[in-house]
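A selection of the complex's chains, in situ.
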Amino acid sequence: MSEPHDALPDGGRRARTGVPEVVFAQGKTPERTLALLAELRRLDPDGPALATRCPDEVLDRAPDAFDDVTVDRVGRTVTVGALPPPVGDVVVLTAGTTDVPVAREATATLAALGVGARLVADVGVAGLHRLLSRIEDIGRADVVIAVAGMDGALPGVVAGLVPAPVIGVPTSMGYGVAAGGRAALATMLAACSPGVVVVNIDNGFGAAAHVVKIVHRG
Amino acid sequence: MSEPHDALPDGGRRARTGVPEVVFAQGKTPERTLALLAELRRLDPDGPALATRCPDEVLDRAPDAFDDVTVDRVGRTVTVGALPPPVGDVVVLTAGTTDVPVAREATATLAALGVGARLVADVGVAGLHRLLSRIEDIGRADVVIAVAGMDGALPGVVAGLVPAPVIGVPTSMGYGVAAGGRAALATMLAACSPGVVVVNIDNGFGAAAHVVKIVHRG
Amino acid sequence: MSEPHDALPDGGRRARTGVPEVVFAQGKTPERTLALLAELRRLDPDGPALATRCPDEVLDRAPDAFDDVTVDRVGRTVTVGALPPPVGDVVVLTAGTTDVPVAREATATLAALGVGARLVADVGVAGLHRLLSRIEDIGRADVVIAVAGMDGALPGVVAGLVPAPVIGVPTSMGYGVAAGGRAALATMLAACSPGVVVVNIDNGFGAAAHVVKIVHRG
């Protein structure tokens, strides 16, 4: 019988799909996360290894565990290996400040996979002037990721204003009917502006992975 | 034992609450709806009697059944008795054209209860310029009713731009996650703009009733 | 790239919409909440700055952090700056005693924004005489906010008895099918009494913001 937790890391995923296997650290022991980072680094030397949803202990221990490491405490990511030179121009928007950690998971993923990104926070639709005053600059991006909890209205409003593809990321922030992010998810899926696509709640990594495929494929 | 469908019409509701009892015609026979309109007209002569959600047969037969009647075929309402002179200035917005019937239920109710209303259709957030170019005029209203299906984003965006109280009315128009109006309802309840209040899905009458209380109380 | 949590406080919201931006303290560090209160106070000197859903540490530290501060430990609000003279007469009802914190968030918001309010607690429909014996007095209010968890029946019953507009606030108190407040929310949206409007679960602030717009606009 196999040993428990006998993982089969997929070292060929980057070559096959354009996005390498990544360590989802939530629910794993810090030892296991650090070991998997090392193993993925070894199996796939074509780029850095990435861990997301890292608990504090992983964020604390990573700098001692690896030579060339980037830690984002807000986005809870650890990147092992040199960051590749960024290509493309992606804008990551957030509706509120509480959405920033999810947005930072996206920007760290983009950085690890060689895509250039700018974060523009707190431009939700309750104060539309904050968005409109920046819309020309946002409109120059290759792709836009819009992160929002509560009503999740931001991606639909942005998609009606700019030519870039817009990926909506609902967040679990909120209370009452918004708790857990399902209201924001439904809003984004039902957006009246054509072409908004959506990822799972809080899935900043997934939005970034889609963007990486677009930018590197383009 | 009481007879079946032995209704107890509430002729004193207008005096007690500011809004008279109204006939909800859906699921009633046309005979019953017309009889109830006549009875409410008799019990409460202080204003017109109103029926909502009228099927075609009621809309067709009402002009012959009453002397002083107003029929709105789009909003499916019948008003029996002279319309009172309107007071106040209410703007009723819709996100799309399919939301207009619900908005017309609201404007017919406002007219029947003596409140002035303007309907501004098809100003959803997918083409924000349509809303922004009218926002100064909308901002002069005493109260705004915003009717929207699909993503239901309109009330939140409007409430961030004008000082008037905003009542959101989700509609059941839409498909997939938006079917039936629950996505729009959740969006409105979770709106980040403070002070948006919400009524049941497709309940144009209820939104108008709230506005009548505000305007006549003010 | 922007710094994390790089907020864009909206100092013009009071002038634009009648309700200033407010700090939603839940999920923020006490430092951040206190700093945002100070910044909003500076950006918008036309009235006090308000924080809602404050954890204990904010409630404890606020009196030392500001000169002119009002703390409501039950409603978990902090108001910085002199309270404006109240106008209007709003009655805030609760069905039970466990609904009082949400009601106090509403009364503190009304006070901060210059609206007069009276709190009448524990008048739920299980003992209807408690409500009926006060109904004449309640009926004199300009607006009624009715806060209720479990079955959420209070707003509908009140709206059938008084001419004032009624805003229902469902609370998350309760267990079983009532847990989280969705049963009370649905009850209020489906209320048979015309004109009940509803805000998100536990959103005492939102109900108050709507009332502020009504009272100041009227």
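Residue numbering begins at 1 within each chain, and the chains themselves are lettered A, B and C in the order written.
Simple rule for what comes next: contacts are C-beta pairs under 8 Å (C-beta built on N, C-alpha and C of every residue); 3 or more make two chains touch, one makes a residue touch a chain.
The shown structure was predicted, so the numbers you read here are calculated from the model rather than taken from an experiment.
A.B. asks: Starting from the 3 chains in place, I would like the total count of identical chains in the complete complex.
C.D. replies: Of the complex's copies, 3 are shown; altogether there are 8.
In the analysis below, only the chains that are shown with their structure count from here on.
A.B. asks: Same residues or different residues where chain B meets chain C? The copies count as same if more than half of the interface numbers are shared.
C.D. replies: same
A.B. asks: State the chain with the largest centre-to-centre distance from chain C, centres being mean CA positions.
C.D. replies: A
A.B. asks: Hey, how far is the Cα centre of chain A from the one of chain B, in Å?
C.D. replies: 43
A.B. asks: Whole-Å distance, chain B centre to chain C centre, using C-alpha means?
C.D. replies: So the centre of chain B lies 26 Å away from the centre of chain C.
A.B. asks: Two-or-more-chain contact residues of chain B, please, as numbers and ranges.
C.D. replies: 159-161, 185, 189-190, 193-194
A.B. asks: Going by the contact rule set out above, which residues of chain B touch chain A in the complex?
C.D. replies: 95-96, 124-128, 150-153, 156-157, 159-161, 174, 176-178, 182-194
A.B. asks: Taking the touch rule as given, give the residues of chain C at its contact with chain A in the complex, in rising order.
C.D. replies: Per the touch definition, chain C meets chain A at residues 1-2, 4-8, 10, 12-13, 21, 26-28, 170, 172, 180-182, 185, 200-203.
A.B. asks: Spell out the residues on chain A that touch chain C in their complex, using ranges where they run on.
C.D. replies: On the chain A side, the touching residues are 74, 97-98, 100, 104, 107, 117-123, 126-127, 129-130, 173, 175-179.
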